[in-house]
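One protein chain omitted, others in place.
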Amino acid sequence: MPHIKRISQSVFFVLTFAFILFSACPTGAQEETPAVAEVSQKLFRADRTNVLIFSLIFAGVILTYTKLAKKGKPLFIRKIAGLDALEEAVGRATEMGKPVLFIPGLQELDEMETIAGISILGRVAKITAQYDTPLMVPVRYPLVLAAGQEAVEQAYIQAGKRDSYNKDCVRYVAGEQMAFAASVNGLMMRERPAANIFMGAFFAESLLLAETGNAAGSIQIAGTARPEQIPFFIAACDYTLMGEELYAASAYLSHEPLLLGGLKGQDLIKVIIIVALVVGMVLILTGNGTRYVELFIPK
Amino acid sequence: MRTLLPLAIAFISGLIMVIAFFINPEQKTVGTISQDLLIWSSIIGGFTFLLGAISITRVNWKQVSMRKPGWGYNLLTVLAVFVMAVPALWPAAWLPSGWERLAGRNAGSIYDWLFLYTATPMSQTMFAILAFYIASAAYRAFRARSTEATLLLLTASMVMLWRVPMGEAFLLFISPDLPGVINTYIMGGISLSVQRGIIIGAALGAATMSLRILLGIERTYMGRS
Amino acid sequence: MEIFQIWVMAFFTLAIFSFLYADNPVFKFAEHIFAGITAGYYVALYLDTVVKQQLWQPLTQDFNSNWLLIFPGILGLLMFARLYPRFSWLARIGLAFVMGTTAGVFLMSELHGNVLGQMAGTMQIQQTGGEPNYVLTILIIIGLISTLIYFYFSKEHVGALGATAKLGIWFIMISFGAHFGYTVMARISLLIGRVYFLWTDWIGSFIT
Partner (left out) sequence: MNIWQRLAGLHRQWIFILVWIAVIFPLIVPATFEISTTPEVKALYDAVEALPDSSVVMLTFDLYPNALAETEPMTRAALHHLFRNNHKVVTVTTIPLGGPSVAERVTRELAAEYGKVYGTDFVNLGYKPNYVSVLKGMGSSIESIYPADNSGTPLGRLPLMTTVKNYADIAFIFVVTDNGIIDFWISIVNAQFGKPVGAGVTSVMAPKQYAYIGSGQLTGMLGGMKGAAEYEQLVGKPALAVTGMGIQSLVHFLLIGLIVVGNLGFFMNRRSQAKKGGGA
């Protein structure tokens, strides 16, 4: 099995090497195939070739790792502190027979952070289903309501607890951000949940929810990809998932090879980006990097 | 059929948007199709807001009908939804003359009055409460327990000083170019580079999630059955 | 603003501020009205601006050039299938359409605007006051790489990788501290806005 790992890594380093080489003579490639150039000129936005190449590398790496994962290749992912605390917190709520409050962020369903929040909700709901711990999921958008109910219903079915699934545990609380925060704050002080889990896109209300939850004495685990709100979650919560750890969380919790594959793929892209950055900096500092950087500028 | 059709729709609509990204804007065909898809998805989104109203009414009405403790408050929410939504959608023509202004959503309507004089002050006050919470969170959390926590509270205190005139004067007193160092090297250097790191990391995470949705690997949002 | 409006605004302001002391009936009253009003606000707004202006009017006024709008209309109506468990799978079609379109847009804008954009922005000599600042340039590239390494999942953070990750979390904590300090002003200015209203408009109205 190890040789597959070595082959795939060498393939991608060759790819990055070609990517860097290609940057050295960008005009060359187009001249060789004039016919294609005419057609593509009219239709294809030549100024976005860099995005096309980067996207192909990106998709290639992510899909290859996903396929490797599907074939059962062992994938090592380091421990993410906040996530063990998640299972522990829900366990504690079960012992105390107090509810778990889960908020999949305050954005519409068409935000990737909300999708990550919904898929983590699916994993948490599976645990609460097993122990019949009450679960409260206030949401702020109707599409998130629909997706949340689907995710929780599936979790209860898979845990064999279809009958104890209550459709109204996922509920649309209010339209506006602060009305949502006011309602959830009231809910926290009245229901006193044992664990508050905030996973998704949050804005100024992050501290409103987390500080009230702290006053209500709940264990709090938060995760958001928005850099502006992470400091407030760090100040008021017990554990905070930062930036892309939110996206890694659903893969990590599910232990599903397909999702773990994507995570490993992202790591390799990160290595490629770091290599490209270091090469760029060396070229820039030695004064002849303009054409290389030109390659990355979004048009 | 139940899962295949939605997955196919997700793939096709996503692919069109990806292709549209690479097509010259003057190219009418794919350009307008992608534009239409965006308008279509906002139309679908528009419908679901009625679902939202139904959910909030049903959940609160259940509390009222079962006379759960505090059902009076839930009745208030149900009434507020209708008092706000119905006049706004009520055609002005059906109102006796002189009362038309109360319908619709423009200035002078019930909708606008309730929004300006109840919802707006309440959301402004919820925001104002953050000033108290930021003080209590800073006091409780900013304790020099570890190197990281110490770095957090030292930088926070220094930037707080830098942001206010009296504080800035104090920093200038310590050394004339300290505010400049904070602005260039902390805000424009360390903070900027970390923001970039998190933006790039999160962008890769979001792009992977988008790819999974397009290829139907990520389906929790529509139930995996 | 007439006196009646000022008193209504002052009542709801004080009702929400009362939560600072403790959860109380006045706050519960204001909170439940607040939830209902904003839900009603969004329902009226979206039905008017989207369903009426972007769907009903184009379909009724000029059918043959807008007949395609029937599809989003149907998919939108299908969303109500959620209310009946047996047909709830029909709602998935509309859901999948919205998700597919958005995933397509985000896949490109994230890679294009955020990843490439930020990389391009980093790979240049930083200027301070028009002068090239090499220290800043090196600081940014180190900060960026150590932050990316901190979020590296595939290997345990030990040895050289661990040291870079440690540097990364220090950079991250400095950045979050700076951000926290920078935000204090925003929160206080919103409190100033409220206290200004209570002090000048409300109390002012019955003192002068």
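Which chain is which? They are A, B and C, in the order written, and residues in each are numbered from 1.
Just so we're on the same page, a residue touches a chain if its C-beta (ideal position, glycine included) is under 8 Å from a C-beta of that chain, and two chains touch if they have at least 3 such contacts.
Just so it is clear, the model here is predicted, and its values are computed rather than measured.
Write out, one label after another, the shown chains that touch the chain missing from the document.
By the stated touch criterion, the chain not on view contacts A, B, C.
Among B:60, B:191 or B:208, single out the residue that touches the unshown chain.
Checking the options B:60, B:191 or B:208, the one contacting the hidden chain is B:191.
Among C:27, C:42 or C:170, single out the residue that touches the unshown chain.
Only one listed residue reaches the unshown chain, and that is C:42.
If I consider the whole complex, including the chain that's not displayed, which of A:138, A:243 or A:298 touches that chain?
A:298
Just the residue numbers, please: which parts of subunit A touch the chain that's not shown?
175-178, 203-204, 215, 226-228, 298-299
What does the interface between subunit C and the hidden chain look like in terms of residue numbers?
20-21, 38, 41-42, 45-46, 49-50, 53-54, 102, 105, 109, 112-114, 117-118, 120-122, 124, 126, 140, 175, 178-179, 182-196, 199
Over the whole complex, note the residues of subunit B touching the chain we left out.
Missing-chain contacts on subunit B: residues 25, 31, 35, 38-39, 41-42, 45-46, 106-107, 112, 115-116, 119-120, 123-124, 126-127, 131-132, 134-136, 138-140, 142-144, 153, 156-157, 160-161, 163-168, 183, 187-188, 191-192, 195-196, 199.
Following the convention adopted for this analysis, only the chains that are shown with their structure count from here on.
Can you tell me which chain pair comes out on top for contact count?
B-C
What whole-number Å value describes the gap between the mean CA coordinates of subunit A and subunit C?
16
From the mean C-alpha coordinate of subunit B to that of subunit C, what's the distance rounded to whole Å?
Comparing mean C-alpha positions, subunit C is 3 Å from subunit B.
Counting only residues that touch at least two other chains, what does the list for subunit C look like?
In subunit C, the residues touching two or more other chains are 16, 19, 28, 30, 32, 34-43, 79, 82, 92, 95, 98-99, 101-102, 106-108, 110-112, 115, 119, 122, 141, 144-145, 148, 151, 172, 175-177, 179-180, 183.
Quick check: what residues of subunit B touch more than one other chain, meaning two or more?
Within subunit B, the residues that touch at least two other chains are 21, 41, 45, 48-52, 56, 119, 122-123, 126-127, 129-130, 134, 138, 152, 194-195, 197-202, 204, 206-207, 209-211, 213, 221-223.
Which of the residues in subunit B end up touching subunit A in this complex?
Touch residues, subunit B against subunit A: 21-24, 27, 41, 45, 48-52, 55-56, 58-59, 62, 119, 122-123, 126-127, 129-130, 133-134, 136-138, 140-142, 152, 194-195, 197-202, 204-213, 215, 217-218, 220-225.
Write out the stretch or stretches of subunit B touching subunit C in their complex.
Answer in residue numbers: 2-3, 5-7, 9-18, 21, 36-54, 56, 70, 73-74, 76-85, 88-89, 105, 111, 114-132, 134, 138, 147-149, 151-160, 162-164, 184-204, 206-207, 209-211, 213-214, 221-223.
With touch defined as at the start, can you tell me which subunit C residues reach subunit A in the complex?
Within the complex, subunit C contacts subunit A at residues 16, 19, 22-23, 27-28, 30-32, 34-43, 79, 82, 88, 91-92, 95, 98-99, 101-102, 106-108, 110-113, 115-117, 119-120, 122-125, 134, 137, 141, 144-145, 148-149, 151-157, 172, 175-177, 179-180, 183.
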